[in-house]
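For this depiction, one protein chain was excluded, whereas all remaining protein chains were kept in their positions.
And now, chain A:
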Amino acid sequence: MTRTRLLWPALALVALLLLNLIVEPSFFELRLQDGHLFGSLVDILRNGAPTLLIALGMTLVIATRGIDLSVGAVAAIAGAVTCTYIASTGDALTAMALALGVCVVLGLWNGFLVAVLGIQPIIATLVLMTAGRGIAMLLTEGQIVTVDNPLFRQVGAGFLFLPIAILISLAALVAVALVTRRTALGMLIESVGVNPEASRLAGVRSRTIIWTVYVFAALCSGVAGLMISSNVSAADANSAGLWIEMDAILAVVIGGTLLTGGRYSLTGTLLGALTIQTLTTTVYTIGVPPEVTLVFKAGVVIIVCLLQAPRVAPALTRAPQPRQVEEAMAR
């Protein structure tokens, strides 16, 4: 089942890359310069890093039947906190630590609304999605705060052979994979996502688990926010991380994790995030007119989602009929 779920996002990614290759034969070319790797593929990785990181946090939230709409706002707050602090003191390390601390608090707030007060996740996180940019605005006093700090610049724009941003995101991905699959956390998260009541009666600390995933999602958003603002050396409360929650949710869904919670796939999320970023890049490479960019993106997303639809996928792969499986599960 997992294999067929991963098949389509993988194929979509390959197809997009091939399309790029046809239009722009130098697309796969990589250059080594000053010990840094350059090229379109590297750009995709670097620009996709924030989305991947946020999608990673989102995957776990979605696995518990939740959703986090506030990730973009949290990213903006992280950038705002960091840049205003650097602007006044020049201390980048403290600034970033402070920003991530704030993100943990924001995650605790989301988790409190969902796990303790039992508010529907989409509503609970909508609060911070709306209020968050206001907070960021307050911090930057409505200005775009620019900073010039070499250390901070490394986070989003630095290279360690590969872009540092993608190294951070991949490290986070590997860490999450290890923590959730080598311990029982993954199984418990899925269990809470599939059947919260049964999990509670089995003694699972559902509340703690749900709370944790929201904090983790906020932390991921925070780091992504650092990357975004570091990349431009500025905090823009209005547009940093704007609509990134949609890209992240899309990445998770394209990766085959169901919004209804339960089984999740981190590999799927990785493929999903890369697909989305490649799509964005493709729009520029093949010269889609700016006014139809969104339509083009929408078209590709619709195709990928259709290919994964329970009624379409089996016809294409001749896998066991999902209808049967569903019915059997309903028994």
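Definition applied: contacts are C-beta pairs under 8 Å (C-beta built on N, C-alpha and C of every residue); 3 or more make two chains touch, one makes a residue touch a chain; residues count from 1.
Rule of thumb we're sticking to: contacts and distances are computed from a predicted model.
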item: Chain excluded from display, named as in UniProt, from "Peptidase M16", "Sugar ABC transporter ATP-binding protein", "Circadian clock protein KaiB" or "Phosphoribosylformylglycinamidine synthase subunit PurQ"; value: "Sugar ABC transporter ATP-binding protein"
item: Absent-chain contact - pick from A:39, A:90 or A:262; value: A:262
item: From A:59, A:140, A:169 or A:199, residue that would touch the chain that is not displayed; value: A:199
item: Residues of chain A (touch criterion as defined above) contacting the omitted chain; value: 182-185, 187-188, 190-191, 194-195, 197-205, 209, 262-263, 320-321, 324-325, 327-331
